[in-house]
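Removed from the display is one protein chain of the complex; every other protein chain stays in position.
Entry: chain A
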Amino acid sequence: MKTMKLKPGKSLVKTASLLILASSLLLSACGGGSGGTASGSGGGKDGGEPTSITIQTLNYATEFIDNTNPLWKELEKRTNTKLNITWLSPSTAEEKINVMLASGDLPEVTFVESMQNPQLQKMLKQGVFWDLTPFLKDYPNLNREELKEMWEITKVDGKNMVIPRYYPSYGGGVFPMIRKDWLDALGLETPKTLDEFYNVLKAFKEKDPNGNGQADEIPYAANPGALAYIYNIFNETQGGWKLEPDNTLSPIITSDASREAMLWIKKAYDDGLFPKDFAIMKFSQVMDTMRSAKAGVGGMSMNHAWVTGQPVKEVDPKADLMPLAYLENANGVKYTPSGSPYYGVYLIPKKVPEAKVKKILEFFDYGYSVEGNEMLTYGLEGVHYKVENGKKVATPQAAIDKTGDGNLNNMIHLVSDDMAISAVGMPDEVYQRNVEIVTERKTVKVPNPSAELYSEAYNKYYPEISKKVEDMRVMVITGKEPIEAYDQLIETIKNDPKMAEITEEMTKAYQEKYLK
């Protein structure tokens, strides 16, 4: 019986499948059409119907808010919009953005984490997005003094194709956060140089800073990724490239200074200054170690003095996390992390009509106005915070409506250093110390020649090359491979025509951008 049924069925399957295929195409076509009209109808005039705007953006909060949130509603009311926001969680954002760019189905306000995203670069050249340059002058808040630099450096061929998302230059980035109470317990000074830093770590291991009589301290909670800045200290530059005196760029990955940096880390590893599982720990496990209050140093941005400092305090009430201002290498050159004054960019695809582009810019103009900007982070005065002695004190309602770090604040950051150095509930003395430290950090200028450069060869080949080197570094540090194996690998990379191509393109990109 079974075989009987199959035979005539086959030709039927064909026809049936064709029918179904045709109908499914029809269906999807209808779906697309209706969606288009729905979003198109929103482009009304000021004061009229609210404009609907679809936005997709990053959100670091643990709980995402939706359009039932009072602050969201208030924002819609004040900007006369109907917001349709898709939040991306940071752990999956990169893939989602890549897939979204590949599908070509872009929201009206598209967020991309890095200007160097290869697909974005291709699309910018193909003219997928609006050139915003002619419109920008009409929006005073977008031209605020504090924002000038970010607009300037995100220009593509002299045109403003993107709305950068502000983030302060200083205060962010992975850099040592040290247990001040441990330093005090051992009577040690805050380290200023790499050598002093090393001695502090060694003291943390040997001199029982937590005073429980056991050598259970982990001097430095780190995995290989969290120590990337050590290579930057040795190479005296930010990022992966160093500017040479003849205005060319050289990759620090193959430099002799990087070899020394690796050996510095190896020595620390051999002295037991890192966790035993150093090589295999994931970022979250490093943070867990830190929060367990057993570690003396962790690598993090300055706001973690409280974000992580508070959970540590819960375990050990004496705990006090303090960011270091800078570290000096053997040549006496200071290093502190700093970056471009933005993180991530928004783009408006050409399919959005011009009237709506203006409306979207108006929305961002409000978001970057002092009033709108503070509202997105702190909420509404009297509801979410009260002003006491010139300071904003959060009310219980703030936690309920999830103001502060994350959600709406992540869509448009607060235009202030506080974005990187402050946190909800941070005590005054910690905040004041952070302000002092960030002021000190700002005196340290470390060149960052490669920050805004794009090279196709770099995107295609560099990730694989750097992964090989990073893996090899870990092998050498943990003693699984001899230093000769590392030297051999570096020699191969130096002779690799791909690496030469990358270096050439990067140099060209640098000279075109800055030396024209």
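Details
Simple rule for what comes next: a residue touches a chain if its C-beta (ideal position, glycine included) is under 8 Å from a C-beta of that chain, and two chains touch if they have at least 3 such contacts; residues count from 1.
Simple rule for what comes next: contacts and distances are computed from a predicted model.
Looking at the choices "Biofilm regulation phosphoprotein SiaC", "Binding-protein-dependent transport systems inner membrane component", "Response regulator" or "NADH-quinone oxidoreductase subunit H", the name in the UniProt record of the chain not drawn here is "Binding-protein-dependent transport systems inner membrane component". Interface note: of A:Glu152, A:Asp184, A:Asp277 or A:Glu491, the residue touching the hidden chain in the full complex is A:Asp277.
Within the whole complex, the absent chain has one touching residue among A:Pro118, A:Gly239 or A:Pro311, and that is A:Pro118. Considering the whole complex, the residue from A:Thr68, A:Ser103 or A:Asn212 that touches the absent chain is A:Ser103. Touch with the chain that is not drawn comes from one residue among A:Glu236, A:Asp316 or A:Glu470, which is A:Glu470. On the side of chain A, touch with the chain left out of the figure occurs at residues 3-5, 7-8, 11-13, 15-17, 20-21, 24, 94-95, 98-99, 101-104, 117-119, 122-123, 126, 128, 218, 224, 275-277, 279-280, 285, 459-460, 463-464, 467, 470-471, 473-475, 478, 480.
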